[in-house]
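My questions all concern the structure below.
Apart from one protein chain that is not included, each protein chain of the complex appears where it belongs.
Coming up: chain A.
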Amino acid sequence: MRILLRVLTILVLSWLALPAALAHGPTRQKVTLTQEVAAPPAEVWALIGNFQDMSWHPAVFASTGEGGNAIDATRVLTLGQDGGPTISEVLYKFSDEKMSYSYRITDVDVAVLPVTNYSSHVTVKPGKNGGSLVEWRGAFYRGYPNNDPPDNLNDEAAIAAVTAVYKAGLDALHERFPGN
């Protein structure tokens, strides 16, 4: 949590005025993190398989949205605290059967998360000893859409920020189901 807050602080400090264009950098990035969780897939999916409730993630203070788990459902995540920065997202794939959903960010300040054109997939698979393997994957471009990005909005910064978000969420799931 402390690391996450530090990451968020760095991100807020790294604010730069940018045109709200649809342009993006030349190289799409991807991040995949997995975590073994000591609970059956159905139990883990029951916790995280609701697009309208992301309270399992320690960085998420509140979530409001429309459309439930239907395609094109939306949610706005408030981070950290009441009145904190927000991320707007839209659901574009959802399957209870595959225990997987996919969403895109429709609006985020690069000061909050230094990425553009971000899409992500959360999947629960069978893990070891009857447990689960939670997989979280993202595809995105860096926060700076133009050539020769500053360090805080380059490809490495985007990968580091997304990795930190995923790790915080997966660590929380790991702790939530301590097993026997």
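Everything below uses one rule, namely that a contact is a pair of C-beta atoms (placed from the backbone, for glycine too) under 8 Å apart; a residue touches a chain by one contact, two chains touch by 3 or more; residues count from 1.
Please note the rule applied: contacts and distances are computed from a predicted model.
Enquirer: Would you kindly match the missing chain to its UniProt protein name, picking from "YVTN family beta-propeller protein", "Cobalt transporter CbiM", "Hydrogenase-4 component E" or "Choline dehydrogenase-like flavoprotein"?
Expert: The chain we cannot see is recorded in UniProt as "YVTN family beta-propeller protein".
Enquirer: Counting contacts across the full complex, list the positions on chain A that touch the omitted chain.
Expert: 21-23, 26-30, 92, 104, 119, 137, 139, 146-147, 155
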